[in-house]
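Every protein chain but one is kept in place in this view of the complex.
Naming follows writing order (A and B), and every chain is counted from residue 1.
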Amino acid sequence: MSAIVETRGLTREFTVRDGRRRRRLTAVDDLTVRVEPGEAVGYIGANGAGKSTTIKMLTGILVPTSGTVTTCGLRPVKDRRRLARQVGVVFGQRSQLWWDLPVRESFRILAAIHALPAATERARTAELVDRLEMADFLTTPVRQLSLGQRMRAEVAAALLHAPRLVILDEPTIGLDVLSKQRLREFLIAERRTHGTTLLLTTHDMGDVQRLCDRVLIIDHGRLAYDGDLVGLGRATGAERVLVVDLVGPSPDLTGIPAARHLSSEAHGLRQRLSFDAEATTAARVFAAVAERVEVLDFTVEEPDIEDVVRRIYAARR
Amino acid sequence: MRAMTRVYWRLLGAGFRRQSTYRLAALGGLVANTTFGLLKVAVLFATVRAAGGDVAGYDLGRMSTYIWLSQALLGSINLSGRTDIAERIKDGQVAVDFLRPLDVQAAEVTTAVGGALFALIPRGIPMLAIGGFVGMALPASPAAYPLSALSLLLGIVISVAAAYLVGVAGFWLVETRGPQICYMVVSGFLAGLFVPIQLFPRWLELTAQATPFPSMMMYPIDILAGRVGPAGALTLLAVQLAWLAAVGGLGQALTRAGRRHLEVQGG
Partner (left out) sequence: MIFLRRSGGPRPGVTDELALRVRLRPYRAVLASRARSQASYRANFALDLVSSFLAALVELAEVWVLFHAVTRLGGLEFHQILLVFGLADLAFSLADLAVGHCDNLPTYLRAGTLDVFYLRPQPLLLQLATSDITLRRLARASVGLVALIAGLAVNDIAWGVGAVALLVVALASGCATFAAMFVWAGALQFFLIDGAEMTNAFVYGGRYAATQPASVWSRPLKAVFGFFFPMAFAGFLPTLRLLDLPAPAWLPTWLGWCGPLAALWAWAMALLCWHWGVRHYRGGGG
C-alpha cells in the first residue's frame, strides 16, 4: 500500500525582515519522512521548530521552497481541493466553526461543504455526537461553549467527512484532565474503527504516550528523531515519576526494583520515585511500595516533553 | 498642577508617537485623500463655473482652498465617531482607567488630539502642498493665519470630544456600532466634508449650524479661505468655544454617570 504522507528533501525558507535587513530563515530543512496508512505519529519540537510550516505544506496551504511532498497520494498545492476531501485538520488555536451559530448548524454546513449524502451525514453526525458526548450542547452557539466542549466540536467538525488522514495541531492545549482523557479515548476509537491515520503536534507527553506509536522530533527544521516511544525513552533516559502520599511518616523508600528514590518531603509523608517505563510499569512499582507502607494517595508524573526534546536536542550538539 | 500638566503633555506625546508607526497606512491615506480631492475638484469647480464663477461666496480659488484644506484635515478630525474608549468600555478595561488618578475624559481626548496633530504631518501637509501647487485663495489679512490655526485646533478638539460622546454611550448600550455609523454618516455631511454647507438650501444650512459639526471643519476653512473677515472669524471662534464647552461638559457628565452606572452594575 502506498504511503499516506511522503516527503523527500522537503524544505521551506522564509524571508523575514529584521529591522531594515532581510534575511532567509529555514523553517523546514531537508525533511524526508514516510507515514503509512493507519499509523499514529506524534510530531514534536520546540516552538518555532517548523511543525506548523510542515503541516501547512502537507495540506497545500504553503508551497515548499524545494523538495517534494505527497499527501494521500496527491500533490497538496496542485490537488488541494481533492485532498481536502481526504484530510481533516484540527487547529487548537483557530476555529473552523461558525462562532455565532449552534454547533449542529456548523456541522450541517460542513456536511454540505464536503457534499456528504444525507444518510452518511446523519449516521456520521450521530456517531460523532455519541462518541464525543456532544448531545448536551448541540444547540448552543459556539461562542458560548467551554473550551473543552469547543475542542470536541472542533474535532468533530474536522472528522465529519471521515478523512483518511487527521492532523491535529495542539488538540489538548488548555484542556482539563477529564476533557483530555475523553478526547484521547475518542481518537483511539476512531483509529481502531476507521483505520484513520493520525498526525499530531503536542506539548503533552500524555498525548504521545496514549495515542502515538511513532514519534518524529524536529529541531530547527531538521528531523532529529524518528522512531517509537521505547526508543525515545532509551535515547533520552527520560523517566516517569511515581509520587506517593503515605499515611504516616516513613523512611526513604529505597531498594524498590527498577525504581530510584528521588526525594522525601514532610518526614517521608510524600515521596517521589522515578522509574524507567521500559523496565517496569507504574503498577509494579506501586505494588512494591504498597507492600512496605500504607499509601493514602498517588500520582504518576509523565516526563516533561520539553525535557525530552531538550535532551534530544542536546544529544545532537 | 504642574504634575498634572506633565501627565497630559506626555499623553499628547504618546498619541503623537503611536500614529507615527503606521507609515503604510499614512501612505494609503494620502492616495485616498488625493483621489477624493481630485473628484471633489472636478465636481465642485464645475459647480462654481455653472453658477457663473461664484457660488455662495466661493470662487474657484476659495473652492480650491476648501477642497484641499478639508482633505488635509481628514486624518486629524474625527468624523467617524470611532474611539478607543468605546473598545475599552466594551471589554471592561475602562474600570482600570477609573482607578488611575486621571480624568478619563481628559486623558482620552488628549491622547486622541496628540494623534490628530501628528496626522497633520503625513496627511495634512501633502494635501496643502497639492493645494499650493494648483493654486488656493489665501486670506488678505495676516491676522487670519493665527485665527485659523486656533480655529483648527478647536475644530480638532471638538471633533474628538464629540466622538467621545458616542464612545461613552457604550456604558448604557450593548452595541455602539449602529449609533457610530449613523454619527459617521451625519457628521461628515453636516461638517461640510463633501459640499460646503453654504451651498445647502437655507433650512439645511440652519440645521447644520444647530449642530457642532460645522465647528469641526467648516469654520476653520472659512477663516483660512478668507470667506469671512477678521470680525467674522472672531464670531466663528466664539461659536466654536461654545460648542467645545457644550460637548466637553456633556462628556464630563456622561463619564461621571457612566462610572456610577458601572459601580451599580458591577461592570
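Going forward, a residue touches a chain if its C-beta (ideal position, glycine included) is under 8 Å from a C-beta of that chain, and two chains touch if they have at least 3 such contacts.
Every value quoted in this text rests on a predicted model; they were computed, and no experiment measured them.
Undergrad: Have a look at B:L11, B:V55 or B:A72 and name the one touching the chain we're not showing.
TA: If we include the chain that is not displayed, B:V55 is the one touching it.
Undergrad: Which of A:L25, A:A115 or A:V230 sits in contact with the chain that's absent?
TA: Spelled out, the listed residue whose C-beta touches the missing chain is A:A115.
Undergrad: Which residues does chain B use to touch the chain missing from this display?
TA: Within chain B, the residues that touch the unshown chain are 22, 24-25, 27-29, 31-36, 38-39, 41-47, 50-51, 55-56, 175, 177-179, 181-182, 185-186, 188-189, 194-195, 199-201, 204.
Undergrad: Could you list which residues of chain A touch the chain missing from the display?
TA: Touching the missing chain: residues 12, 14, 56, 59-63, 65, 77, 80-82, 84-85, 87-89, 91, 93-96, 98, 100-101, 105, 108-109, 112-115, 117.
Criterion: only the chains that are shown with their structure count from here on.
Undergrad: In whole angstrom, what separates the CA-based centres of chain A and chain B?
TA: Inter-chain centre distance comes to 54 Å.
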